[in-house]
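Note that one protein chain of the assembly has been removed; the remaining protein chains are unaltered in position.
Take a look at chain A:
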Amino acid sequence: MAFDRGRLKKELTELTRDTKSGVTVEVKSSDMMELEGVITGPEGTPYEGGTYQIGITIPSGYPFEPPKMKFLTKIWHPNISSQTGAICLDILKDQWSPALTIKTALLSLQALLCSPEPDDPQDAQVAQMYLNEPDTFKQTAKFWTETYARPKEAGAEDAAVARLVEMGFSREQVVKALADAKGDENEAVTALLSGA
């Protein structure tokens, strides 16, 4: 029997309809084997407020073989490589079963963000910090959330343009100054005021 997409299709249809679970999946390739999931950082964790993209590859043996998943968004967590996004989670390896789905796997990743398992680390450096310097760990993880996992605020740049135009500069000047300052509004103002 060739690879049967029936189950995968069902799962994807279900995921599109599901607005409650808080995970979403987008199809990235025409054969449906490449997907991208999104999970949000759980409340009360250093990942709160973060949005994490998960790269998903469906193997030809699915659902008898687990989907391959890795974090595309950088994250500081003992069971996720801070360099490659590789994940250490039993259900994505020998504890996978066809009773699980892409959705349940993504929800398990969310649960992993709530309860790291430093005794079975993917990233030894992060796990060390988690065990030995919990406060530093929390703040570092928070910093990574702020830096890498914050969804870009839509229209933030337009708002900056509008504010500077209101100060009396031409739109053309403002856009150029902002671009030169790599989006830093204060630097752009300074440049505009100095007539550069």
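Just so we're on the same page, a residue touches a chain if its C-beta (ideal position, glycine included) is under 8 Å from a C-beta of that chain, and two chains touch if they have at least 3 such contacts; residues count from 1.
By our rule, contacts and distances are computed from a predicted model.
Peer 1: Suppose you had to identify the omitted chain by its UniProt name; would it be "ubiquitinyl hydrolase 1", "Mediator of RNA polymerase II transcription subunit 19", "Small ribosomal subunit protein mS29" or "DNA repair protein REV1"?
Peer 2: "ubiquitinyl hydrolase 1"
Peer 1: Looking at A:T16, A:S29, A:T136 or A:S170, which makes contact with the chain not pictured?
Peer 2: A:T136
Peer 1: Need a quick check: the contact residues on chain A for the chain that isn't drawn.
Peer 2: Contact residues on chain A toward the absent chain are 1, 4, 6-7, 10-11, 14, 61, 63-64, 76, 81-84, 86, 88, 93-101, 103-104, 120-122, 124-126, 129, 133, 136, 139-140, 143-144.
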